[in-house]
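Okay, structure first, notes after.
A single protein chain has been omitted; all remaining protein chains appear in their positions.
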Amino acid sequence: MKAVTTHSNVLDPEKIRKDFPIFSKEIHPGVPLIYLDSAATSQKPLAVIEAMDAYYRHSNANIHRGIHALAEESTANYEASRQRIADFIGAAKSHEIIFTRNTTESINLVAHSWGRANLKSGDLIILTEMEHHSNLVPWQILTSEIDLRLEFIPVNAEGLLDLDEYKKLLTQNPRLVSFTFMSNVVGTINPAKEIIHLAHEAGALTLVDAAQAVPHFAVNVVDLDADFFAFSSHKMCGPTGLGVLFGKEALLDAMPPFLGGGDMIKRVKLRSFTTNDLPYKFEAGTPAIAEVIGLGAAVEYLDDIGMDTIAAHTKELTAYALERLEEVPGVWLFGPSIEHKAGVAAFTFEGVHPHDVSQILDRDGLAVRAGHHCAMPLHEKFDLPATTRASFYLYNEKQDVDRLIEGLYKVKEIFG
Amino acid sequence: MKAVTTHSNVLDPEKIRKDFPIFSKEIHPGVPLIYLDSAATSQKPLAVIEAMDAYYRHSNANIHRGIHALAEESTANYEASRQRIADFIGAAKSHEIIFTRNTTESINLVAHSWGRANLKSGDLIILTEMEHHSNLVPWQILTSEIDLRLEFIPVNAEGLLDLDEYKKLLTQNPRLVSFTFMSNVVGTINPAKEIIHLAHEAGALTLVDAAQAVPHFAVNVVDLDADFFAFSSHKMCGPTGLGVLFGKEALLDAMPPFLGGGDMIKRVKLRSFTTNDLPYKFEAGTPAIAEVIGLGAAVEYLDDIGMDTIAAHTKELTAYALERLEEVPGVWLFGPSIEHKAGVAAFTFEGVHPHDVSQILDRDGLAVRAGHHCAMPLHEKFDLPATTRASFYLYNEKQDVDRLIEGLYKVKEIFG
Amino acid sequence: MDDLYRELIIDRYKNPQFRGELEPADISYHDDNPLCGDKIRIDLRVDENDIVTEAVFSGHGCSISLASADLVVESILGKTLDEVKEMDKEMVLELLGIELGPVRLKCALLSLKVLKAGVYGLGEGESSDDLVA
Partner (left out) sequence: MDDLYRELIIDRYKNPQFRGELEPADISYHDDNPLCGDKIRIDLRVDENDIVTEAVFSGHGCSISLASADLVVESILGKTLDEVKEMDKEMVLELLGIELGPVRLKCALLSLKVLKAGVYGLGEGESSDDLVA
C-alpha cells in the first residue's frame, strides 16, 4: 500500500497541456483541439510516448527467457512496471497484477476462468443497470453455456444505484457481484467499498469494473477488499493494447488458466502441461511489453501530479460544466448531481440528435461523443436512443467548458 | 491478392541497419549490439516507431463510434492498416483479418470459438512434434474439456515432418490439422500448401501457425487455401501487443464470438446481445489502435524492401552461418540443411551448457537465445534439455556470423 | 466537412417533402442503426410495370439520416424496382452533396439499406450493410 503523494493541491491545466503533444495540433486549419472525450480514451503525455519510444530504440527484446543483456533489461523494465502499477492501486503483491489487452479482456478472463470453474446452473450473478457492455456480454455468454441467473441493481431516476434493491438481491445467495466503480455515461461514483462489504457478508465475490475509476481518483484494492479489479491503460494516460486485472492471490492461484501457450507453462509434453506461477499463468505468449512499460510511465506521471489533485481538478471542472450546461435552454442533463459523480456530463439537446450536436461542435475543434456509449440498457431504461457526452480530465480547463457552451448555442442557431 | 514488389534483388544490411535505431546502441561500454535473436522478437525500424509516435502525438482517439475529427482520423488509419495487412498476406477481404494480442491468442481464439462449437468427444486434431507451446497448450486445454484425440506428425532425425505418417493419420477422419509453417527452433519450412491440400482432401480444416513464416518470406493465404492463419506483429518489425488471425469469411461468420464486450455487439439488452459483423465480432473492447497502425507501417516497410529480397538475404546468411558453425569443433547443429529452412540455427556445444554459451557471447554484444524456445516436446524428443539458437533477419550481415564464430571459440577457451 | 450542414440537409430535415406512411403499401420495410438509435421505415407503391409511383419514409434520427431518407425516396419516383436495386452509396452521397466520415456514412446510408432490403423482399432483420457497400 502506498500513500498518494500530493505535490500541490491545485493543478494548472495550462502547464499540464504542455506535457501532451496533441494539444499543439490544429484540428481544422486555425482551430485548436478541445478534447472532451477522455472517457472514451485519454490523451498521452510525452513521458509515456517517450518511454515506449525509448524501449523500442534502446531495449527491445523478448522477455523472461533471455540471458543476453537486452532481454534482461527488457524483463527488468517490464517487471518494474508491474510493481509500479501494483503500488498505484495498492495491491499487496505484484503478481496479483495480470496484464490483458483491456478492461474487456480482464472481465472475460474472470468469466472464463473463475466462472466456468466455480459456477453452476442456477447460480446468481448480480450486475447493475448502468454497466458498460463489457461487464454485461461476458456474463451473458457464460449464461448461454451455464444456465446462470443474472439480476441487476436498478438505477434510480437520479442515476444512482438503488442499494435497498441490492440488499434484497443479496438475500438470494449470489455468487458474484460485478459492478462499475464509476459510470462512463452518467459519471456516478458507486459506493464500491459498501457494495463489496455487503457482497462479502452475503458470501459473494466481487469484480470491480474500474475502467473509469482508476484514471479519476486514488483507489486502493486492499482497502476496498475487492476480489477482482479491472481497468484499461488507454484511459489513464497509458498506451492502447493493454489492460490490467488485479485478483486476490488465493483466487488467482485456484483458477484454471485461460489462454494456453508460451510463458504460462512450466513444462509441456505433447499431450499435457503444468501451469506456471502467478502472474505468468495468465499471460500466454509474448506480452505487450512496450505497452506495459508505457503504462508504468503513465502511472508515474499521474502519481507525480497526485491522484487527489487530479480528482479535485476534474470535480471542479465537472461542477462548472454542469452549472453552465443547465443554463442552456433545451439541454437536459442525464445523471446525478456533482456530489455523486466525476468527470462526465451526458445530456440531450431538445430537437437535435446527438450526432448533429457532436458534428457541429467538431467544427469548433470540440471533441465530444454521441451515441449509447456502450451502455444501451441504461439508455433504453431512460428511453434515450443516444446522448451527447462531454468528459473531462487533467488537461481540461474552464475555457474548454465555455467553448462547449458557445458551441451549443451555435447548434441551437442552426437547428432552432 | 498483391504482387510482391521487389525493388532490388539484393539487400544491403549496412543500409538497412540505419533504419533501426537500436543498432546505434552499445550493449556494454564500447561493445555494439549484434542481434541474433529475431526469432524471439524482431527489432523495429524508425518508420514503425515514428508511426506510433505520430499516432499518439497527432491523432489519438478511440475508434469506430466517434464523430469528431480525431476519432474519424484514428478509425480511418486503423482500418487502412487492416487493409494493408490483408493485402500483405493475400487475404481477399479485409474483414477476414482479426486483431488479437499475439499468435498465441489467435490460436486460442480458434480453439475456444471454432473448437467448442464444432468438436465433440473423440474428434481427432493433428498437430506436429515441432510445435511451439502456443500451438500445443490451447488444444490440450480444449481436450481437458471435450475429450479430443491429439495426434502428432512425427519429426524425423533431419528435423523434417514425416509426411507418410501424416497421410496415415489423415485416414482417421481428422477435424483439424494445426501446424507451424516454419519452426522457431530448427527453422524447418514445412510444405504448407501440400499439408493443407491433403487435409482438405481428408475433410479436415487447417490452422497455420505462421509466426515465423510471415516475417521471413512472402505468403499468400488464398494460394495456400489456409482456413486459419495466425501470426504476431512483434516478430515482423511491428510493435508488441498485437497479433493477427486470418480466417476464411464463411468460417468466421459461422463461429460464435469469443470475448464479449463493446464493439463486438450490434445491440445489447440486460440479458441478451446480438453480435456485430466481421471483423468486429471478434474484437471486443478498445483494440490495440496504435499497434495496428504500427503494424501497418511495418508491413509497408517490409513490402518496400520486398519479401523475396528479405527471404533471399536471410537464406544466404543462414547458409553461411551453418557452414561456419560446422567448422567449430564440438558444435552440433540441430535441424535440417539449408534447402529446407530459413533464418534459424540451433545447436549444442559439447561440454558447455547453452546458458553458459549465451552468457559468454553476451559479453561480446552477441544476443542469442538459450533454452527450449517454447518447444519442450521437440527438445525432449531429441533428448536435449536445451539448445543455443542464433536467428537472422534483414538487418544481419556476414560479419555478425563471423563474430558469433569468434565468440564460440572464446567459449571453448573458457570451458575447454 | 464544413458544408455538412449545407442548407439542403437542414432544410429537408426540418421540412421533409416525403414523410408519411402508406397503408396498404406494396413494399414496406424498416430498420434501425443501433449505434445511435435512428429508425427509418420506407413504404412504396408500384404499378404493373414495377415502376415506383409513390414513396414515403417515416421514423426518427439525425439530420443526415432523415434528410437522406427524404432525398432517396424522392429520387426513386418513376424508377423501376430493378433500377432501385442498382442504387449504391455514391448515388446517395451525390444526393446529399457532401463528404462523410465512417460513422455519419452509416446514418446517410440507412435509408438506402431499408429501401433495398424492401425491394429485394428481405425478411425483418435480414437487411445488411452489404446492400450498400
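Chains here go by letter, A, B and C, matching the order in which they are written, and residues are numbered from 1 within each.
The rule is short, and it goes like this: contacts are C-beta pairs under 8 Å (C-beta built on N, C-alpha and C of every residue); 3 or more make two chains touch, one makes a residue touch a chain.
Fair warning: this is a prediction, and the values are worked out from it, not measured in the lab.
Q: For the chain that does not appear here, which of the shown chains does it touch in the whole complex?
A: A, B
Q: For the chain left out of this view, which of B:His353, B:Lys381 or B:Arg403 touches it?
A: B:His353
Q: Taking the full complex into account, find the residue in B:Arg101, B:His313 or B:His372 that is in contact with the omitted chain.
A: Answer from the full complex: B:His372 touches the omitted chain.
Q: Quick one: which of A:Gly66, A:Gly187 or A:Gly247 touches the chain that's been left out?
A: Final answer for the missing-chain contact: A:Gly66.
Q: On subunit B, what residues meet the omitted chain?
A: Touch set of subunit B with respect to the missing chain: 28, 353-356, 359-360, 362-363, 370-372, 376, 379, 384-386, 414-415.
Q: Under the stated touch rule, tell me which residues of subunit A contact the chain that is not displayed.
A: Here the touching residues of subunit A are 64-67, 69, 71-72, 75-76, 79, 266-267, 277.
One rule holds for everything that comes next: only the chains that are shown with their structure count from here on.
Q: Using mean CA coordinates as chain centres, what's the gap between subunit B and subunit C in Å?
A: Distance between chain centres: 46 Å.
Q: Taking each chain's centre as the mean of its CA atoms, how far is subunit A from subunit B in angstrom?
A: Taking the average C-alpha coordinate of subunit A and of subunit B, the gap between them is 31 Å.
Q: What parts of subunit A, by residue number, touch at least two of the other chains?
A: 355, 359, 362, 370-371, 376
Q: For subunit C, which residues are shared contacts with two or more other chains?
A: As it turns out, subunit C has residues touching two or more other chains at 1, 34-35, 103-104.
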